[in-house]
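Right, one structure below, let's go through it.
Left out: one protein chain. Kept in place: all the others.
A and B are the chain letters, set down in written order, and residue numbers restart from 1 in every chain.
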Amino acid sequence: MTTTTRPRLLDRRLALHPQVALRPEPFGALAYHYGNRKLVFLRHPDIVRVVNSLDEHDTLSDTLRACDIDEARWPSFERALTSLTASEMLHDRTG
Amino acid sequence: MDETTVAAETETDLSSDVADAFLDEELLVEEISIDGMCGVY
Partner (left out) sequence: MTALVDQLKGGLDAPICLTWELTYACNLECVHCLSSSGRRDPRELTTDEAKAVLDELQELQVFYINIGGGEPMIRRDFFELLDYSIERGIGVKFSTNGAFIDAEKAERLAAMDYLDIQISLDGTDAVTNDAVRGEGSYDTAIRAMNHLRDAGFGLFKISVVVTRHNVDQLDEFKALADSFGAQLRITRLRPSGRGADSWHDLHPTNAQQRQIYEWLLAHGDDVLTGDSFFHLNALGEEPLPGLNMCGAGRVVCLIDPIGDVYACPFVIHDEFKAGSVRDEGGFARVWKSSELFAELREPQSAGACASCGSYDACQGGCMAAKFFVGIPLDGPDPECVGGHGEAAMLAASASTKPRPMMDHSKPARVATPDRVPVTIGRR
């Protein structure tokens, strides 16, 4: 029996979409997607760090660990990163 | 739930409730639209 299951977010290799500009703000950052015109507030410096570090690590869970994000906070980060992929700010890395 | 979370819950009820509430509510990203904010096209 084969089932195609979507890999869970923590196992995915994510990257910032090339059409997204990330602008630092005192509270975190603003992300603007030039393709779909969406605007997202990244409301904490830790989520900004994670987004900026995605490229340097393999999976998302590797990135969260490398950024010293307490595992108790991972659900909030997963929610946030799910939302970022839904708005196409993040996508699966190619290659 | 893993052991670290279980360990946290053995602390006093008040602080773990507060801690859980904070974690549940940590809103790290928020999508907004200013499309058509006044004077904006």
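Just so we're on the same page, a residue touches a chain if its C-beta (ideal position, glycine included) is under 8 Å from a C-beta of that chain, and two chains touch if they have at least 3 such contacts.
Keep in mind it's a predicted model, so treat the numbers as computed, not measured.
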When the whole complex is taken into account, which chains on show are touched by the absent chain? A, B
For the full complex, which residue in A:10, A:30 or A:66 touches the chain that was left out? A:30
Contact footprint on chain B, counting only the chain that is left out: 26-27, 30, 32-41
Residues of chain A in contact with the chain that isn't shown? 21, 23, 25-27, 30, 32, 34, 37, 39, 41, 43-44
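FYI, only the chains that are shown with their structure count from here on.
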Name, in rising order, each residue of chain B that touches chain A in their complex. 2, 4-5, 8, 19, 23-24, 26-35
In the complex, go through chain A and note every residue touching chain B. 37-44, 46-47, 71-73, 75-77, 79-80, 83-84, 87
